[in-house]
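Every protein chain but one is kept in place in this view of the complex.
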Amino acid sequence: MKWRFFAIFLALILLGCAQPAEQSGEIIKIGVLVPETGLYSTAGVAMKNAAELAAEHAGNVELVFADCGDTPEKAKTAFEYLVSQNVDAVVGAYSSPQSMVVADAAGESKVVYLVSVASTEAIEKKVAEGNNYVFRVAYNTTYWGALAGEFLKLAKPEKYYFVGYDPLKTFNQGMLKSIKSLYGDPEVEVYYKSPSVSPDDYKKVAREIAGMAGDRDVIILGDPGGISINFLKEYRANGGKGLVYSVGGALALPSTLKKINAEYTVFQAAALEVTEKTDMTKKYFEDYREKYGEDANNYAGLLTYDSIIILSQAYKKGGKDKLIETLLSGKFEGAAGIYRFNDLHQALWGSDELKGVIGEFVGGEVKVLYPPEFATSQVLWMK
Amino acid sequence: MISALLTAIFLSFFASAVILNYKIGRLLNLSFASIFTLGAYIYFSFNPTSALLLALIFGGIMGAIVSAATRKLSVAEATIISLGFSIAIEESLRFLYRTSYYQVMETNYVELFGEVVSIHEMLNGAMIVLLFLAFAAIPLSRRGFELKFVEDDWELAEMYGVDTSRIRFLTISISSSFICLSGAVLAPTQSLFPSMGWSSMVIAVIIAAIAALAGNAGLRKYGLTIPIAIAYTAVLRWLL
Amino acid sequence: MKKDFAIILALLLLPLLLRSSFIVSVATMAVVYSILSLSWFFMEKEAGWTSLVHSIPFGIAAYALAINPVLIIPAFLLSLLLFTALSLSGREKFVFTSFITAIVFWYFSHYITLSVNGGVVGGEEGFSFLSIGLWESYLLSSSMLLLFFTSFALIRKSGLGLKIEAVRDDEFAARSIGINAFKIRIVSFAISVFTATVAGVCYLLYFGHVSPEIFSVEIVLLPFVASLIAGNRWASPIIGSYIIVVVSRAFSGILPETHLLIYAAVLMLSPKLKRWWGASAY
Partner (left out) sequence: MLQLIDVSKVYNGNVVLRGINFELESGFAGIYGPNGSGKSTMLKIIAGIEKPDCGRILFEGEDIAGKTPEEVARMGITIVYQIPRPFKNMSVIENVATPFILRVSYREAMESAMEICEFVGLKNKVNLKAGLLSQGELRLLEIGRALAAQPKLMLLDEPFSGLDVENAKRVRRILRKIKREGVDAIVTAHRMKLLRDIVDVSYEMRGGKIAEG
């Protein structure tokens, strides 16, 4: 009896593994790690949709999805599953620990892995230590800070405040270090705790900063998660002035900003519909809306899209065996710009052809502030 | 201060429901996490008045199912089943509301003694206070005596002919119902996503556990959850 | 007992026959959690303490090894001290105090950082360590599992086992026949904590990374859930760990969207599963 029990489980696992890998020369098989369940499942939907769209646009891509959940452990198991499906390359995963673990596993199983969301410096370190298989399409922590620094240079606020999210302190502090080197120290550096520690902390911080910040000040909000929305609501309700600069994530999506009427919120994105960096930019946003009936995600989703597009182009150029060489030597056109990779396998964000976008939500619509070639407006201050 | 107090009242209500379910339902009801989330999604999907009513009903139904599924089981088994329910509700919500955005709604704020407070939080606070008062009045009735008896010694109460399974059923259903309602009332103050209920759940369990350690006498342990809720979040904020 | 051993041996040998690295990686995870669950089960069934704090010896062992292997011994002692201190509140309250401690530790673990060359590492990202490789990990953790399973069987048929059980059943009666109950309690904790520590070491050696997730509620509840869904025998925590790892991890690729519903179903049906298992397997 007990054997029958195991047999069922094993049969189910084997079902997944036993499919013969049909490998035709034209098609690249890409595994996508998507956080379908758990804390990041909202972003996961965007990533999955974008991946499917990318496969459609690329034409030479076959996708295999696996749920990487919200822990590094689940990400690793999901990655192993993808490897068992004989994928040629893997993209995705969400949090930094997830990407770190998958990067190691990619090195071990010699499968190319494109980090499409996580920003941790550890990824470049792994490449420097000899892990050739990992590339990052997303920003690194320094670029997150650099982009915020660009905004400060544009806005020239009287003072700026840095509000971080406590469980992401390593990320926040790395980012702040980069901001400091560009624009000097913030007036105040403060972190609110995760609501599972202190449910009210973001309100307290919002009230505090609202009491301090003036008309011509900037609040840099280092929380990409859902609490950032609550923080912003609370900040404005308490009469908070100035501009709130969100590092992205939940508060960087125009339709969310519209829903909560988040006037004078500045946000960064990999690309926006109005910033036609390449021919693909508009195509991504338009086709996404048509296909899924909602606005496309402009960071995690878009970069997952680009990762797949990059792999598809690299595969066309050099085939499966030369994937790494092609990625390192070539230029790849994605929705966010033209990608090239440096020696540490990091996409050259900040180069002329690949820049993050800063937008401002004001008067119910999005105005582009940066990069200058796409700017549609100056920084607008609250009156 | 007011806002912190309202949060403490909410957490204390959540923790009291956990204690009540533990004492009378004899399970650590982890399904509350998702029933709370369910309430929020109901509010998101319907017009406010019918949403509140639906939240009460759906919460009650969920509670009734959990109660029926965990009848006559050990505390540990019942707890695991409630965990299963919690995951099932959460995953179903993820299916039903497949979107790449946090669901958000606008909320209105009012100024109260120089402090800006969300109307929905106040509403939720008021509802809970009323609930507490009603709960405090229960022991005065005959039913209340039975309830106290069951809470005190479940087996003895059964031997004396108290219909414990009915009391258990009602306790789990009604508390689930109000947890769901609370989720609906608070929805506009939150960013909605399927696992949002867990952070409140975890704190509620901790507060309930501390209250259980601190004292076991009658209604006092429920009242005790308020200062514990305030102290716990304050201490952790200070510690970390 | 022999049947239990045979089942475990069969479970451990199966992946070797199939030789798929995905199956082996899932199996490795299952074996690591089996060791953890077994250590929990020893404390619950043999020593009579229901713990919700086994994530701590498990997690800090992994952290210690990742930061500096020398710290393993202090990590073990620290966990043992913590268990002993928590046990002073008594058996009844131990469940609660241990749960609170585990959660608070989870919060704290986000602040474990190191300064390396002017930069901060650790925190929410955790620490990396060199993995010893998949097959090596599988062999290591499997042999550890067998070792502990056998040792526990031997302990139960030894004088120490009798003393531990006597203290479990009636501490006072045990004392009045000359057993130093406190000492025995610490010995039984030490056995359990040591096992969990080894599980943590195996985890890191396979996984190559440790982050605060290792202290999360999920890991806190895992041994408890695992031991409960598959009966009440010494093989139960191991079979339970396999079931949990398989349904909640292995299906993440096969049924990426719905695999947690299967997990939910397994949990909801667990009493039935347990009874069916108990009735038909033995």
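Note that the chains take the letters A, B and C in the order they are written out, and that residue 1 is the start of every chain.
Convention: contacts are C-beta pairs under 8 Å (C-beta built on N, C-alpha and C of every residue); 3 or more make two chains touch, one makes a residue touch a chain.
On a predicted model such as this, the values are computed, not experimentally measured, just so you know.
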Omitted chain - touching chains that are shown: C
Of C:K163, C:R185, C:H209 or C:H259, the one touching the omitted chain in the full complex: C:K163
Touching the absent chain when the full complex is considered, from C:I8, C:V121 or C:A181: C:A181
From C:L14, C:L114, C:L130 or C:A173, residue that would touch the chain that is not displayed: C:A173
Chain not shown, touching residues in chain C: 157-159, 162-163, 165-166, 168-170, 172-181
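Methods note: only the chains that are shown with their structure count from here on.
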Touch-based graph of the chains, sorted into line, ring, star, complete or other: complete
Far-end chain from chain C, centres as C-alpha averages: A
Centre distance in Å when chain A and chain C are each reduced to the mean of their C-alpha atoms: 34
Between chain B and chain C, centroid-to-centroid distance (C-alpha), Å: 31
Set of chain B residues in contact with two or more other chains: 91, 198, 202, 236, 240
Multi-chain contact sites of chain C, meaning residues that touch two or more partners: 107, 110-111, 257, 260
Footprint of chain A on chain B - complex, ascending: 3-4, 7, 11, 91, 94, 98-102, 104-107, 109, 116, 118, 189-191, 193-196, 198-200, 202-203, 233-234, 236-237, 240
Chain B-touching residues of chain C, taken from the complex the two chains share: 89, 93, 96-97, 99-100, 103-104, 107-108, 110-111, 217, 221, 224-225, 228-229, 257-258, 260-261, 263-271, 274
Residue ranges of chain C touching chain A (in the complex, touch as defined): 7, 11, 14, 18, 20-23, 25-26, 29, 107, 110-111, 113, 119-126, 128, 131, 133-134, 207-209, 211-213, 216, 218, 242-243, 246, 249-254, 256-257, 259-260, 277, 280-281
